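Showing chain A:
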Amino acid sequence: MGEELKQLHFDTIDQVLDFAISKEEEARDFYLEWAEKVNNSAIAEVLKEFAGEEQKHKDLILDVKKGGDFRPVAGQVFDLKLGDYFVQIGPDEQMSYQEALQIAIQREIGAQELYKFLQTQSENPRMKELFEKLAREEAKHKLRLEQMFDEDVLTEN
Partner candidate 1 sequence: MSLKDTLSPFYAWKRALEKPFTIKKPVEEREGAPRYRGFHVNDIEKCIGCGTCEEICQNEAIDMVPVDFIHVEKGDSGLRPQIDYGRCCWCALCVDVCPTGSLGMSNDYIWATPNAEEWVFKPGVDDNPWKDDDKGYRRTDEAWLLDPKLTPMPVMEPDVRKHTFDEMAYGYEVVMAVEEASRCLECGICIDACPTHMDIPAYIKAIRENRLEDGLKLLYDTNPFSESCGRVCTAHCQDVCALGHNGEPIAIRWLKRYITDNTADRRNEILGIGQPLPQKEEHVAVIGGGPAGLTAAFYLRNYGYKVTVFEKHDKLGGMLRYGIPEYRLPKATLDREIQTILDTGVEVKYNIEVGKDVSFKEIREKYDAVFISVGAQIGTQMPIEGSDTPGVLSGVEFLDRIAEGERPDLGERVIVVGGGNTAMDVCRSSVRLGAKDVYVYYRRTEAEMPANVEEIEEAKEEGVKFEFLTAPTKISKEGDKLKIECIRMQLGEPDATGRRRPMPIEGSEFTILADTCIMAIGQKVDSSLAEGTEVKVTRWGTFEVDPDTLQTNVPGVFAGGDCELGPDDAIHAIADGKKAAYFIDKYLVKRHDLKAEPK
Partner candidate 2 sequence: MKSRKSSDIIENSPMNDSILKKQAAVDPWEPVWAEQKKFDLSSGKYVKIWQGPQHPGVTGNMALELTLEGDVVVESRTHVGYLHRGFEKLMERRKYIQCFPIVCRICVPEPDFNEYLLATAIEELAGIEIPEKAAWIRALVLEMMRVASLTMGLGGQAGAFGLIPIGQWGVAHRDYVLDLFEELTGGRVYHMYIIPGGVRQDFPDKDFPSRVEAVMQKLEKLISDIEKVMFNNSVFKARAKGLGYIPPEWIEPYGITGTTARAAGVPIDVRKDSPYLIYDQLEFEKILGTASDVYERTLLRKEEILNSIRLIRQILKKMPKEGPVRAKLPNVLHWKIPAGETYVRAESGRGEMGYYMVSDGSEYPRRVHVRGASYTHAMALLERLAVGVSIADVAGLMVSLQTCPPEIER
């Protein structure tokens, strides 16, 4: 990722937004691809749901591009920091529900870190603000997935 990052340079707000949109599309396609590959139809459902979420995020950013704004977040977005301590794993045809969630959380963490990094790199205050908002959106996604992990997997912890 390091090499790519160095080459990232944004001149306009629209470029930033396009970049974010492409990231969401990439995520959506990843989930749809693996939804076809997995053996278990129930897990395929799960991955398709994740893909749907990513599509929703993309639509939201498109909306921002047209002139809307991100929904205001009241106060802090919680961070359960579950995924922060997870071991990195890769997708697999046999993956279970728990592993699918882990992968999704991993990806959200990655996205969040990307935006935070870009925030530090940029000098334009409006862009900084935009990256901060995008990072916050990713944090919300991560929270949602971590809540699902907390509810469904960590039943006795």
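Everything that follows uses one rule, which is that a contact is a pair of C-beta atoms (placed from the backbone, for glycine too) under 8 Å apart; a residue touches a chain by one contact, two chains touch by 3 or more; residues count from 1.
The candidates were selected such that all candidates are chains of the complex that A comes from, given by their letters.
All figures in this text were calculated on a predicted structure; none of them were measured in a lab.
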Every option in 1 or 2 belongs to the complex, but the one touching chain A is number 1
The answer for chain A against candidate 1 in the complex is residues 39-43, 45-46, 78-81, 85-87, 89, 96-98, 102, 143, 147, 150, 152-157
